[in-house]
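Notes follow the structure.
Note that one protein chain is taken out, while the other chains of the complex remain in position.
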Amino acid sequence: MDTMPKWADIVLIPLIGLILAFLLSGLMVLASGQDPWEAIKIMVEGAVGSSYGWGYTLYYATNFIFTGLAVAIAFHAAMFNIGGEGQAMVGGLGVAIACLFIPWPHWTLALIGAMIMGGLFGAVWAAIPAWLQAKRGSHIVITTIMFNFIAAGLLNYMLVDVLKPVGAMEPATAKFPEATHLPSLNDVFLIFGLDLFKRSPVNVSLFVALAACVGLWALIWKMKLGYQIRAFGHSEPAAKYAGISPTRMIMISMIISGALAGLMAINNVMGEAERLVLNSVEGAGFIGIAVALMGRSHPLGVLIAALLFGFLYQGGAELGLWTSIPREMVTVIQALVILFTGALDNMIRMPLERFFLARAIRARAASTPAE
Amino acid sequence: MDFLTILQILDSSVRLAVPLLLACLAGLYSERAGIFDIGLEGKMLAAAFASAAIAYVSGSVWIGLLAGIAASMALSIVHGLASITFRGNQLISGVAINFLAAGLTVVVAQNWFKQGGRTPTLEGPARFSEITLPFADALSGIPVLGPLYAEVISGHTIIAYVAFLFVPLTWWILFRTRFGLRLRAVGENPAAVDTAGISVIWLRYSAILICGVLCGLAGAYLATALQAGFTKDMSAGRGFIALAALIFAKWRPVPALYATLLFGFLAAVATRFQTINIGTFRVPVAFTESLPYILTVVILAGFVGKAIPPRAGGAPYVKER
Partner (left out) sequence: MTDAPAIELKGISKSFGPVQANKDISIRVMPGTIHGIIGENGAGKSTLMSILYGFYKADKGDVFIRGNKTEIPDSQAAIAAGIGMVFQHFKLVENFSVLENVVLGAEDGALLGPSLRKARKELTQLAAEYELNVDPDALIEEIGVGMQQRVEILKALYRQADILILDEPTGVLTPAEADHLFRILEGLKAQGKTIILITHKLREIMEVTDTVSVMRRGEMTATVKTSETSPEELAELMVGRKVLLRVDKKPATPGDPVVEIDNLQVVDEKGVERVKGISLNVRAGEILGIAGVAGNGQSEILEVLGGIRSATGSVRIKGQEIDLTGAHSDGRSRRERGIAHVPEDRQREGLIMDFKAWENVAFGYHHEDNYQSGLLMDNAAIKRDTEGKIERFDVRPANGMLEAKSFSGGNQQKIVLAREIERNPELLLVGQPTRGVDIGAIEFIHQRIVELRDAGKAILLVSVELDEILSLSDRIAVIFDGQIMGERLPSETDEKELGLMMAGITDTAQDHSIEEIEANLAEAHGEVH
C-alpha cells in the first residue's frame, strides 16, 4: 500500500529509530547514576564544540563513510557483508606494504598506490566469501564473519612474525617513510591562511571518501552496472531472465564492497597512525552496518549517518575521558541504532502507515469519491 | 606424544565442546522453527556476564545460573519481537543483539565492579565444581579405559553432563512429541501449521525461548565453570562456531554432538600446542588459532556434503491473501 509519502519512508522512519535509540541510551546513563543531559553536553562539546573536536569527528566519519558505503553497495545486491571489519584490516595490510616497500617520490603518488593496494587487498578478502556464496552456496553472512576472525589471525601473524622491525616489542610495523605522509586538513586550510582542525587526524582521505560517495551514487542510480546490481538484489530469477549473471553480480558487488572497506586504511593507517598496529580498525567495519542501515543504503544517507557516528565516536571517547561511562557505550548505541532502524523497522513503520492511511482516507472522503 | 597428553587433550576437548554443544542445540531449536539466529554469540556473552556478576554478588552459582538464563532469554525476546512480531530481518536483528551484548556487558561491568569491564574472580560456591563420577578412582587402574573414564568422562561440571543429556532429549522431543512435530513443521511450512489451527507466533516464540535457555547455560558455563569470572568478549566467536557446527550437523541433534566435539578438539589442540613443528616448518600460533574458523568456511563451502536448511528459515511468516 503506497499511502505513505516517500519522505516519511526515507527520513521519518530512520529518524524515529534514532531518537528511540538515543532515548534508551539516555535511560541507561540515568540508571547508572549519571546525568544524561550532562553526558550529552560533554559529547557535543567534545565532538563539535571546537575545530579540534570537529577534526576528530570528521576523521572517524571518514572511516565510517568507507565502511558504510561498503555495506550499502552489498545491500543493493541483497548481500549482507558483515566482513567490513576484516576487509578493512586486510586493506590496512595492503596500505602498509605499499607505504613501506615502495619508495614513493611524493605523497600524491603514495596515496594512489596505497589506494590501489588497500582496495585490492580488501577486495580479495571479500571476493573469497563472494565466490563461495556464488559457486558453493555458503551463506555470505557466516563466511564473512569467519573471515573477520581469520583476518585477525592473519594480521597477528604478519605483525608478529613478518613485518615487526627487528628488536621491537610491540606487534606493529615500522613507521612509514616521510614521503607517504598525507596532508592533514589543517595543512590544507593553512594554505588559505585558516588554522582549522589543528592537531586532529582528519586528512585528505576525507575528500577521497566524499568522492567515493558521489561515485557510488552515480554507479547505483545512473549506470548500467548499478541497474543490474539492483535488479539482481531485488530478484535473482528476474536477473537470470534478463541475462544478468548472478555470479557476476555477487562477485562485482562484493569486490566493490571489499575495496571500499579496504580503502578505509588510507585514513586510519596511512593518514593517522602512519604505521600498522593490531587493532587499527577499532570496529569501524561493524559500524558500517549501522551507517548503511540508517542511511537506507543511499550514499547521501550514508554520508549523514557517518557524520552522526563520527560525532558519537568522538563524543563517546570524551565521555570515557571525563565520566565513568566507558566508550563501549557507543557500541550499545550502535546496537540500538541497528535494532531500531534495521530489525525493528516495522515497529515504527506499521503505526506510521496506519496514520498516513487514515489521513489519505480522510482526504479522499473530503474530495470527490473515486471510482 | 604420550598417553597422558592425549588424555589431557581429550579432556580439554570435552570441556571446550560443552559451550559449543549447548549453543548449537540452542540454534537447532530456533532454526528448526524457521528463525535464523546469528545472535547466539551475544546471548552467550550476556549470560556469561549476568551469571558471573550475580554469582559473585550472591555467592551462589545457582542463582548466577538463573540470572544468566534470564539475561539470555531477555535477548531472545528482543529477537522474537524483531523477527516474529514485527517481521524484521532476522540477520540484522542477530547482529544488533551481538553488539548490544558486547557493549552492555562492558558498560554495566565497568559501572558495577570498576575493574575495567570484568567481574571479580569467582571462588568456592560461586563456581561450578567438577563432579567425580562413581568408581572413577577405583577403575583408574584398568589400562586405557580406566584413565579414559576417570580423566575424560568423569570430572566435569553438572552443566557439561546436562549438555550431553540434552542431545538424546532433543532428539526425543523433535521426533517423538507433538511439540517436536509442530516445531519441525513451522520451520518447513508455517502456512501448514497456521491453517491447521496452531499459532505460528506462539510456536516460534517457544522455540526461541528454549534457545535462550540453552544459550544461557552455555554462557554461564563459560564464566562460572570453564573460567572463574567474566572477561570482555569472552565468548570469542563460539556462537558463530556453534552455528557452523549446526550446519555441519544438518540441523540434527546427534550429529551436532559429533560436530561440536570436533570443534572442541580443534580448540583443545590450538590451546595445548602454541607452536607446532612439521619438519623444519613452524606452524604459526595465529594459524592454529584461526583453524576453527578456516574449517568452518571449508564446511560451509559444502566440501563435506551439502546441507539443506529448514525451508522456511529466515523468512517472516505473513498470511497469504
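Worth a mention:
A and B label the chains in the order they appear, each numbered from 1.
Definition applied: contacts are C-beta pairs under 8 Å (C-beta built on N, C-alpha and C of every residue); 3 or more make two chains touch, one makes a residue touch a chain.
Just so you know, these numbers come straight off a predicted model, no measurement behind them.
Although it is not drawn, the missing chain touches A, B when the whole complex is taken into account.
One of A:172, A:231, A:294 or A:307 touches the chain omitted from the figure, and that residue is A:231.
The residue from A:168, A:194, A:218 or A:300 that touches the chain not shown here is A:218.
One chain of the complex is left out; on chain A, the residues touching it are 1-3, 218, 222-224, 227-228, 230-231, 234-235, 237-238, 240-245, 357, 360-361, 364.
For chain B, the list of residues touching the undisplayed chain reads 175-182, 184-185, 188-189, 191-199, 311, 319-321.
As a working rule, only the chains that are shown with their structure count from here on.
If you average the Cα atoms of chain A and of chain B, the two centres end up 30 Å apart. Contact residues of chain A toward chain B in the complex are 28, 32-33, 80, 82, 129, 132, 136-139, 141-143, 145-147, 149-150, 152-154, 156-157, 160-161, 286, 289, 293, 324-326, 328-336, 338-339, 342-347, 350. For chain B in complex with chain A, the touching residues are 38, 78, 81-83, 86-93, 95-100, 102-104, 106-108, 110-111, 114, 117, 237, 240, 243-244, 247, 284, 286-287, 289-290, 293-294, 296-297, 300-303, 306.
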